[in-house]
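Before I ask anything, here is the structure I am working with.
Missing here is one protein chain; the remaining ones are kept as they sit in the complex.
By letter and in written order, the chains are A, B and C; residue numbering begins at 1 in each of them.
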Amino acid sequence: MSARFATRSLGERSIRSPLSFVAPFVHGLPDGAPGFTHDDAGVLYDIELPRHASHVVPRAFERAGPREMIFFDPKKVTAGVVTAGGVCPGINNVLRSIAVELRHRYGVERILGFRYGFAGLDVRSSEIPFELTTDVVRDIHSRGGTFLGTSRGICDVEFLTAGLAKWGVDVLFTIGGDGTMRAAHMIDAEARKRGMRVAVVGVPKTIDNDIPFVDKTFGFDTAIATARMAIDAAHAEARSVDRGVGLVKLMGRHAGFIATHATLASHDVNACLIPEVPFELGGPGGFLAWLDERLARRRHALVVVAEGCSKGFEGLPVELDASGNVRFNTEAGDVGHLLRHAIEQHFEGSGRKATLKYIDPSYMVRALRATAEDAIFCDALARHAVHAAMAGKTDILVGRWHRRFTHVGLDDVLAHVKRVDPTSDLWCQVLESTGQPPFRNSTSERSERAVVK
Amino acid sequence: MSARFATRSLGERSIRSPLSFVAPFVHGLPDGAPGFTHDDAGVLYDIELPRHASHVVPRAFERAGPREMIFFDPKKVTAGVVTAGGVCPGINNVLRSIAVELRHRYGVERILGFRYGFAGLDVRSSEIPFELTTDVVRDIHSRGGTFLGTSRGICDVEFLTAGLAKWGVDVLFTIGGDGTMRAAHMIDAEARKRGMRVAVVGVPKTIDNDIPFVDKTFGFDTAIATARMAIDAAHAEARSVDRGVGLVKLMGRHAGFIATHATLASHDVNACLIPEVPFELGGPGGFLAWLDERLARRRHALVVVAEGCSKGFEGLPVELDASGNVRFNTEAGDVGHLLRHAIEQHFEGSGRKATLKYIDPSYMVRALRATAEDAIFCDALARHAVHAAMAGKTDILVGRWHRRFTHVGLDDVLAHVKRVDPTSDLWCQVLESTGQPPFRNSTSERSERAVVK
Amino acid sequence: MSARFATRSLGERSIRSPLSFVAPFVHGLPDGAPGFTHDDAGVLYDIELPRHASHVVPRAFERAGPREMIFFDPKKVTAGVVTAGGVCPGINNVLRSIAVELRHRYGVERILGFRYGFAGLDVRSSEIPFELTTDVVRDIHSRGGTFLGTSRGICDVEFLTAGLAKWGVDVLFTIGGDGTMRAAHMIDAEARKRGMRVAVVGVPKTIDNDIPFVDKTFGFDTAIATARMAIDAAHAEARSVDRGVGLVKLMGRHAGFIATHATLASHDVNACLIPEVPFELGGPGGFLAWLDERLARRRHALVVVAEGCSKGFEGLPVELDASGNVRFNTEAGDVGHLLRHAIEQHFEGSGRKATLKYIDPSYMVRALRATAEDAIFCDALARHAVHAAMAGKTDILVGRWHRRFTHVGLDDVLAHVKRVDPTSDLWCQVLESTGQPPFRNSTSERSERAVVK
Partner (left out) sequence: MSARFATRSLGERSIRSPLSFVAPFVHGLPDGAPGFTHDDAGVLYDIELPRHASHVVPRAFERAGPREMIFFDPKKVTAGVVTAGGVCPGINNVLRSIAVELRHRYGVERILGFRYGFAGLDVRSSEIPFELTTDVVRDIHSRGGTFLGTSRGICDVEFLTAGLAKWGVDVLFTIGGDGTMRAAHMIDAEARKRGMRVAVVGVPKTIDNDIPFVDKTFGFDTAIATARMAIDAAHAEARSVDRGVGLVKLMGRHAGFIATHATLASHDVNACLIPEVPFELGGPGGFLAWLDERLARRRHALVVVAEGCSKGFEGLPVELDASGNVRFNTEAGDVGHLLRHAIEQHFEGSGRKATLKYIDPSYMVRALRATAEDAIFCDALARHAVHAAMAGKTDILVGRWHRRFTHVGLDDVLAHVKRVDPTSDLWCQVLESTGQPPFRNSTSERSERAVVK
């Protein structure tokens, strides 16, 4: 490869690597060769698209940033903000920076914060929105939760669009996850149908970090910090008794990002279980057999399991919440409790007793103040959302890709999902860190993977 | 632009943006058009270099990762580790993960940790290196500092290379900053001259985040978290009195990365001063005139200054430390103290007294335990360093570029510097966050900028 | 009153206080007058017992501290340490300070740390105790859990005493709760029976703070700090939705100390439920009626419940653990889950839906590193335990009373229990802070209260 940044090697490589756990993985780089990294794999120095790219145009995102010419007259515009879905560290940072950027940088004077999610925007609602003045938002970034209030589920889009008209909103910021982005997309369509000129800009929020085309969602760093604290505690418990097992359940209904990152942050975890990598509990090669061996050899074990690891637990009762999401949190079907019981029963029966401590930090990981890293990220997201909206961009969310801020069309977002890719560097690092073997699983085929990380 | 991820806009943009502070900036994207972002600016979706890139090969880094065929036989190899320069959060995480990856994943049995930097590697030293066994490294990641010890300055490279021979080291990991990378580069050359087959792999460490071709150095996230705490305290002090000024000095001899990021993390800072953006203290348009106006209008002010902001303070006495770096920390020439006195004198003289509280968290920002985010990063850096070394790569450091791990040749690294680019998104975000004006400066020309972020 | 420190009042008090919630309380000071504090109630300036107290000797504890003449010859003594029962923040601080005081201050050279609780002391055990050298204990105070390991339940006292003889232990430190103190008491008796001269000194440890004659047990401050974090999260969740209920379950099987103190530390809790103050869920004046009213009026509520609040939940299945303690943690009988279901059912049925978020920090409150305050306390407890043991004191624990360190005979300790006194200042402060009403309860009589705080 004639690329600019050459590196040097000592000589011929003639020894086969002992890293057996890499074998099943396909890095896909380059050309999908199976396993391991090739020397001619490269990372582009410059990831900005050349302006007048001649013929072949690679896939790219529109760059976010302040536009020289804008669509809305700041003096006449009314902005609205909605936070929907679950809470997440940093929402208040986003709210504050949206308000500050609009008011102090652009000169927008009317900024309405609708209460309790889309319910407060509904034309039939009796809630009066907050005016997001400087005094109102000054200190909200020191607190968790959402200052505006949130709710799950959305009512008829017509009522929401009528709400926009009622309050004269020209620019709407929707801070939320999948469901919120779907609502934003529909509101945009409805507004267009009605001939309303409303810019609808999404700020992606999900504690699970599972929004496609976004490097990392805000609040994630904070969630990992709190999750590490829970893992530290479980580690202390596990090491403090003979044959101690520390079990920590972390959020992640469909994606194991919190579980994998918290595992890596800890360094001490011995097994990490996520929905994307199925495993069997019993039998040879199963999780319990490994745990048995680990306890015999090392006298304690530390296990992290993601909320959505329901494979292998048949007959799991399923409930839906108001947004139509699966509710995993009821005790009966809670994976943490199921796994805990499975482990306890296994050792109880075997005569080799283990002492298990179970920690479920649950909402603690999502309701605390944003870490410094997250605070910076929230601020940048908010300001880029304002730049986009003032320029008249609509039906988009503000994303981050390879550490650059971008605009991503909502239909692209809604057509994909993001999961932990079991062939990625991320999962490879988890295996290196934990030393866990590939657990046996009868259903190795994976589906619905689209965007990997 | 025909790129894949299209976005939609409401219509023609005909209003000129009021964001005056963007004007002087050149985003350089695309085609170096002055100021603001263009709609046809894009961010590439895929940043991996195509394998058989036909004709035009863009600049790229070699991809880090485990190689299928390796150079060293794990059973016969002796590894050595050195930590040099100042401490940084996460060094112990790196040490632990290097040891774990070498021993448990590759099967390397002899891992030597040299004491107190290169001094311990010197063939004339009487220090016995630590054997980095599992028991020795198990819990070191819960502490700050460097478990091995460090020192500044390096002796003659010949003595160090002789030290490698004395201890039979085949693979050397050097964890450090500029000076350390220079030493690694020289050791590699000397070893080659002697016909020794030694792989020398650097892990970049600098609290200031100023190593080129690396997204972010480890420990930086932790430093920002601690710096934010200091800023929070200064903010509380400033708001608690009439005409209160909170002044926080942060590390950064040549680069203002800590100051800028901590400013953004806080949201509350009113002015951020960094070496890359010169400013004058006195006179109209100077910093003190702004501060005067701010106190009159808002009754308190919060200011962050980077260590290296010595412009404008003439007659600054200069000392050098053992590594030949400028020592800024002596009180006489300390920028924090100089600025504090300048402010106090200004208001004392004017009859409009201000109450200033000065906080210098100094070494606190670099000696604490790594945050979760940093811990993950340290672990990945360490493992990639091991993969590189076992594959026989030498004279490189393990970098991260656009969130991918890379190999970067040390001569490339040593030939560049990394600074805050005053035309970058980063500095633009600082201006948006603080609302600070461009302070007058007589010497606007900038030099030695090479790699921007 | 002619006491030394006089205070002044403005004049006659003729208005009846509106503090109705004080009415049912009996402060007992002085002379058991019902309710409120009298002006002639006083707090003694000096609480040290006069040395040659002539005739009437008030109840007092023996003062802890270094004795001039000691019983054991430091050069010949063998010390042993056991940690038993659940973990608690600060155990490692205690272990470290015991070892440092023994070795560096007294010159004791042989200090054995028995593994995994009393099981490791059992003469039949194959576990080899740790030698607690300076190197071994140097950094253990930076971690949670117990470095030695612990276990629940004790085997036959004869085997333990035989274990003391086997290892030649002259001085035994037992760090633990109720069960551990009972074991220590029995070991002391057995050793005396055998004519062994062994000093058995207890260091009281219980996360629940329910050991009598001890102001506050170590680790409690840390537990409260973590519990406050959980409450902060629940508060953010509750405020972030319309009709949000944050419910936090905290440890405390029999005593509500963690729940009350965490409630006070938060300032934001609206109701605190503890085992010592029975309440009814349903009916007028019950908890649910109050919650209904609170949500209608304020749109959110924050509730803390102690683990042991099982009254009102009939048919609660009871299990015992290895130490014979009631296990409340199984989901079926878990008070947090029971209360959560009761609340959800209540509002589900009523048509006035509430959104409840449940947080159970469980083991997180007891497995983290000790706070600064706790670390100081642990250090002092440990050193006083060493002073006592070296002086030949036995069958005692080291306590703290009115901020003085004391010796308390184990039979006194074992004959009493410590609970939150519903007539105390502590509970009064909880009522002032939460504003909660006295909930109706049919069984107001309380039993087994002995020592109040």
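The criterion applied here is as follows: a contact is a pair of C-beta atoms (placed from the backbone, for glycine too) under 8 Å apart; a residue touches a chain by one contact, two chains touch by 3 or more.
Just so it is clear, the structure is predicted and the values come from calculations on it, not from any experiment.
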Full-complex contact with the absent chain, from B:S9, B:S97, B:T146 or B:T180: B:T146
From B:V81, B:V137, B:V214 or B:A230, residue that would touch the chain that is not displayed: B:A230
Residue of B:C309, B:I359 or B:A380 in touch with the missing chain, whole complex considered: B:I359
Which residue of C:T83, C:T161, C:S362 or C:S433 touches the chain not shown here: C:S433
Residue ranges of subunit A at the interface with the undisplayed chain: 139, 142-143
Residues belonging to subunit C that touch the chain removed from view: 1-19, 22, 27, 29-31, 35-52, 57-74, 93, 96-97, 100-101, 104-107, 141, 197-199, 213, 215, 221, 224-225, 227-228, 261-262, 264-267, 371-373, 375-376, 379-380, 383, 387, 390-396, 401-409, 412, 425, 428-429, 432-433, 435
Touch list for subunit B against the chain that is not drawn: 87, 115-116, 119, 143-146, 149-151, 229-230, 232-237, 239-242, 331, 337, 357-364, 366-368
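One rule holds for everything that comes next: only the chains that are shown with their structure count from here on.
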Type of subunit A:subunit C copy interface by residue overlap (half), same or different: same
Chain separated most widely from subunit C, comparing mean CA positions: B
Subunit A and subunit B, separation of their C-alpha mean positions in angstrom: 27
Euclidean distance of C-alpha centroids - subunit A vs subunit C, Å: 39
Contacts with two or more other chains, residues of subunit A listed in rising order: none
